[in-house]
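With one protein chain held back, the other chains of the complex are shown just where they sit.
First chain written, first letter: the chains are A, B, C and D, and each begins at residue 1.
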Amino acid sequence: MVVANPILYVALPLLVAFLLPLFGKIHKELIRVVPGLLFMFLIFNTVVLFSEVTSTGKPIITQIAGWAPPIGINLVFSAFSGFIAGIISIMGLLVWVYSYKFKKVEFDNSLKYFVLIMLVTAGSIGVVLTGDIFNLFVFLEIVALSSYPLVAFYRGRDGAEASFKYLIVGAFASIAILLGIVLIYSQLGTLNMAEISLRIGEMPEKIKITAFILLFLGFGIEAEMFPLNGWAPDAYSQAPGPVGAVFASMTAKAGIYTIIRLVFTLFDIDAGYQLLLGMGIITLVVSEGIALRQEKLKRMLAFSSLGQMGLLMIAFGINTKAAVVAGMFILFNHAVIKSLLFFSGSYLVYNSENKNIKDLFGFGKKLPLTAFLFGLGAFAIVGLPPLSGFWAKLSLLMASADSNLIALIALILIVSVVEIVYYFRVVNGLYFKKYTGEFEPHKPSWNASLVMLILAAVIVTVGLYPDLIYNYFVNAADALMDKANYIQNVLPSNFVGLN
Amino acid sequence: MDIGRFLLTSITTTALAFVVGMFYAGFRRKITARVQNRVGPPVYQNFIDVVKLWSKKSNITHGVMQHLAPLWQIATSITTLMFIPILVDSTFFVNLTFKGDLIFLLYLMVVGSLGMALGAGEGGNPNSAIGVTRGLTQMIGFEIPWVMALVALMIQHQTTTIVGLMDVQQASGTWLMFSSPFAFLAALLAMPGMFRYSPFDIVGAPAELASGPISEFGGKYLGTLMTNGSIFAFVKLVLYVDIFMGGATNLVLLVVKTFVLYMFPVLWGLVSPRFRTEQSVRFFWGWPLFFGLLGILQAAFL
Amino acid sequence: MSEELMQQILSISFYGASLALILIGVYGVLTKKNLIKILLSLTIVDSGVNLLFVSLGYIMNGTAPIFSPAIMDGKIEVLKTAPMVDPVPQALVLTAIVIGLGVTAVGLALVIRLFRHHNTTNIDEIRNLKW
Amino acid sequence: MSNLVIILAIFGWAILTYLAFKINKTLGNVFVGVLALALPAYFFTYTPSDYTVSVMGMSLQFGFTSFASLFAMLVVVLSSFALLYSIPYMNKKDRLGWFYMNFMFSVGGMMGILMSKDLVSLFIFWEIMTWSSYLIVIYQGKKVNKVGLKYMIFSAIGAYAMLMAIVLINKWSGNVNIEQFFASFPNYSSAAKLLSSLLLLTGFGVKSALMPLHVWAPGAYTKSPMSYTAVFSGALSKMGIYGMALVAVNLYVHSNMPIMGEVIAWAGAITAVLATFWAIFQNDIRKLLAYSSIGQLGYIAVGLGIGTELSVFAGLYLAILHGLFKGVLWMVVGAIEHRTGKTDFRDISGLIKKMPFTFFVALVAIIALAGMPPLSGFVGKWMLYESMITSNHFIMVLFIFLSSTAAFLYCFHFLYGLFLGQQEDEFLKDVKEVPVLMMIPMGLISLSLIAFGTFPGLIFKPIAQAMSTLGFENVTWRMSSLTNAWGNSMFLKPANFMFMAVFVFFLIIITVVNHKKTKKVGTKDIANGGEPIRDEDNLHYSVDIYRPFYRVISPIMKYKVETFYKRISKGIEEFFQFFRRIYSGNGQTYALYVVIFLTALLILSSTIF
Partner (left out) sequence: MVNDKESRKIVDIIQDFARKSSLFVLAYGTGCGAIEIPPTMTSRYDAERFGIRGAATPRQADVLLITGYLATKSLKRVIRAYEQMQNPKYIIGFGSCTINGGMYWDSYNTINRLDMYMPVDVYINGCMPRPEAVIAGFAKLQKLIQAGKADGWERYQNNLEFYRKNQKKIIHNWVMPDYNW
């Protein structure tokens, strides 16, 4: 394939990001148009590559600079990583459409905004596709470095504060990841993930575990795991509305991807799964519980997002095929539904100073469409059928039942009740509290409405007919679970172990 | 069934009930007077009262429900009467006795009160409504021990019909009041409540409620109510006699048994002051309930 | 002093130094209240890690890392026999330094923004977002 | 045509109705009317056929069992009547399209539940029913915030309990098919039996408002428009009963776990007593009926829980009947609300003068509710009592008797407070009888209540067929007589005809005698110590009228389950209020957490890994 290539995922956004100021010199409008074209191309790329992957049943491996693995850096487009990359690029397009006329952005701001979005996209997809652990670190840092300014994008808010917290914790993450890489490299002398995975047994037990813990910590920070996610609510709530969606659908995906790779592919530590499961449970309970007591809408959404991440960790921590499939489903849902919530929610609190939940009381009549879509998103995320959230929850529950985790089922369901409580508080407030008149409702622009409607349509369609995309989940799960196949595909056929 | 014969027996039964009931009421007044060291009215005084009420030259009603209220009562009483065996193995007073059972009777017996309650309610007199609420509240009280007694008998003898219970007594030769004494005690203690005699006459207390539910009823309506009262008293007495005292083989025996039974609420009432509503409910949920429980335990485990 | 002993002392001092740097940096991040000091501490940690990384590949008297077939096999044993410094850590550290620089730069920009907004650089006073 | 298509057609029609109301109100009303007529027309002529859909590797099956079609009959009849009734009732309200759409969604949901032959699709339709009813509960928007939330939370608790059960059943039975679940249930371990059945019961118990899961019901029944509440309390709550009957009968009777049946029955009995007590002290008619509904559902649960042939029969009969008479009563309340705008006993009295038809149907329904002969309620009560007595539930029978005797209190309160008593001009001004379209549903259902009183065999037939699905083959039934397990019979025809004959006889006498001298006077002309009542005096005595009884049972009434739930939820919230201080807002603290986490993992690494 000439046109479609995994490398384009990384290269093109980076290229566009750096060329965007130049485009701006040619014509101002190009700043806004070009990213859209890029995202469309990325989606096209995804479609082509995906069809190839499904037809051959093998991942597509691209070597950068012609060095064969394990020496050279390679990109792996498998059913699993490709799926996440696809979600990221589609969500990127939607975010672009949404932010096309988001607020009255000055030329400068618009430029910065789209450059940063491009960088986040490049980083996130790079994280997902790369087959080299240091490269993964670099991409993570790209994501982080471009996220800091995005969080602090608005001057009026406390974005800088949130961003600074993110920065401190993110720096710790990068240090931990780097240390982990150092440990692995010092023992195995390789950075290729497939080879590490193959030879992880050669590492002394102590060092292996230490490396695992360090990486777990670093990736855990990116994946918003409980005690490490102090930055997340601040960042979610202070970033511009679409950026919240970006975090939920891109960076968080990249973060959870890293931790999944860590546990599933890189290391062979069984307790890793349990650790992931345990941390997932703690994250879920704590985040959803705290979301119950939030006064601010976006902060509430942020904590809910953290809860979803916990759910994801649980799904992958169970480590059966069914659970992984469920995890993929939740991952997909989280991207779609949480984006819808962030999109519509940011219009609901558009003019509000503090973004308090009580500021949007009575908006159901003022902004009927936005409020309705927010309600739909709330219905979907708590898992009411026939919306897509239900199937994800059902498959996760069935998977945990298959693994005899009965208490876990009860826990997830209890937490879902908590989820219902705080989401329906908002929905009830939207429709049945009196409009205070303090804040003028702000009508969403047509492009924003379009995006929200598309997302809603996806939620409903998938909810009515989950088989539409269910097979992708299964394929992705297969690709993830089959470690041997991964190694075999990535490493050259003549590669024999070092010993 | 021969319709003519049925008409004959049912009318005879009703007439019997009416006459006996009226005389019982007269005796009650007479006995009350004697106990109070008075002469008292003649025993047929109630007949005169009924005739007078029917001969009133004007009658007041407040609407349809008040018009129908006495009918609920009297239809209830007479239907109930039809389902109760008057005499043991009588070929004459058969009526509908084999077509019903105790649960039906239990329910049928309250239909009248509720119809009456509605009629009283339509009168618009607050006193009536107060009386009705008291009456209904009191009903919750006495129904429980009464039902307990019946349930005890039913589960002990594996039958839910009166006829069945009478057959049991015929077969064993013992009255149920002796073989199931606790159930009988519970039922007996519930009886004054059912008759609404003192101390359970708060429902229609003349001095404070202006006779309660019936305070808007006069003339022919009151006459119907009095008629019904006497029939219904007889019904209840015969029911008790049938269930607990083995029924009666002839009319004389029936009258004797019912009269003796009737003396219990009458004499108790004579020496009792009036209970308040909650006091009477508490009373019924005290010893009678306890006896009822004992009766059930006896029936279930002995 | 034998070469091996020298090597050991060296590596211990490398490790010790980098570990000390990391701990000092972490201590700084956790205790200093000034935003800029926190950033400085972060860079100190970074330096520690970089030092650690670079010291992994260092071999006493090693030659410059020029491509040779031995490396193609990717064996560490080969590295030990051939007196050549491992080039990969150096390349990686370069990247890491760049990233650290980026983080510091963004951090300083944020500090300026925060100082304008809150008129202070004390991290304890910048707590608008909580709970 | 397969069944699933019909469900989808209802959903589609709901959306079309919504759009039609966007265009024109009349057009929308036509759409509503068409569904109301088409639903029974289709249902009573269709031929069942099974249909299977495969979703996510599960095969979902649809099709009616005869047990489900019994309930479907109730749903169809009640909802089509309620839809007809809605047209004039909802006329003056806004956002009609939204209302009718959700109405039809919930009807479709109910039909879907009954059609589902597997647990997953049952759950899906269950949730559709739940959220559509939730949307209607909050539709009127007056003080619904807490009510809606409560309803949603309890529904969610129930639904999730059910979901857990479904998931576990899927594991234990290998699939989610209902019949196979029943077939494999005897092979479960005893813990599995207990767990799955308790969870399912919680799920179904919430919808059927069984204590202590009833907390949502009074509010939800009260706040939704009355035309919907007729369906809500009449049919929707029966979905809980449907599930409970399936579970209770199939599992506990046929798998030898009578203890669970006892649990249901006792829960039902206690519900019946307490809810009735609560109903007695309500001063709002909607609240009164809501609690009464809860109590009535308790009877049904008792019938299903005891699990003998007669008791299940009684339970099903009562379920159908409760749907009918409670449907009428809610419609009556709706009619009153429609004409007077009030629902509080304080503000209404003496409506019999202006709304005699409404009074008549209310009277019929109340008599049926109270279970008195000669109307149909008695049949159910009789069977229930007899089944309890013949199966030696002698303490329970007292509870039920206490409850149904106490029910007379609120029955009287309902009729008296609204229709009888003082006819106050201020309340009756501008009040008139309801429109014909509202009369028809009420009248027809009342007629059926009267007919079933003497000829209950009319609905015994479908019930007997339904019983065969539950495993009671060859249930004998007769047109107008009842028989208990000891062979004692009750003949309805002589009893009812006798009653009516005496009634009519004396009616003639009392009407004819002194006819000319009988005068009707107003309710202001009453004997109250000679004091003339002025028009502005309000002597209507209907608020708080059961004080004495309250004093008797106040020791019980002091304890409310609701306070318990409130304390729990408050405790949880307080806990997390404290907990959220973890996110202190200080970046250093977050960094500290990272370090602590790392240290903890490193220290514990030897034990974890």
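We adopt the following convention: a residue touches a chain if its C-beta (ideal position, glycine included) is under 8 Å from a C-beta of that chain, and two chains touch if they have at least 3 such contacts.
What you are looking at is a predicted structure, and each value in this text was computed from that prediction instead of being measured.
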Shown chains touched by the chain that is not drawn here: B, D
Residue among B:45, B:158, B:179 or B:272 touching the omitted chain: B:45
Sole contact to the chain not displayed, among B:11, B:33 or B:256: B:33
Residues of subunit B (touch criterion as defined above) contacting the omitted chain: 29, 33, 36-42, 45, 48-49, 51-52, 55-60, 206-207, 209-211, 214-219, 222
Touch list for subunit D against the chain that is not drawn: 517, 519, 521-522, 524-525, 527, 529-532, 534
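Assume only the chains that are shown with their structure count from here on.
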Distance from subunit D to subunit B - Cα centre to Cα centre, in angstrom: 36
Inter-chain centre distance, subunit A versus subunit C - centres from mean C-alpha coordinates, in Å: 29
Euclidean distance of C-alpha centroids - subunit C vs subunit D, Å: 69
Touching two or more other chains - residue numbers and ranges from subunit A: 164-165, 168, 172, 233-234, 290, 293
Junction residues of subunit B - those touching two or more other chains: none
Interfacial residue positions of subunit A with respect to subunit D in the complex: 164-165, 168-169, 172-173, 176, 209-210, 212-214, 216-217, 220-221, 227-228, 230-231, 233-234, 269, 271, 274-275, 286, 289-290, 292-294, 379, 382, 384-386, 390-391, 393-395, 397-398, 400-402, 406, 409-410, 413-414, 416-418, 420-421, 424-425, 428-429, 431-433, 465-467, 470
Subunit C - residues contacting subunit D, complex: 26, 29-31, 38, 123-124, 127-131
Touch list for subunit C against partner subunit A, complex: 22, 29, 35, 38, 42, 45-46, 49, 52-53, 56, 72-76, 79, 86, 88-89, 92, 95-96, 99, 102-103, 106-107, 110-111, 113-114, 117-118, 126-129, 131
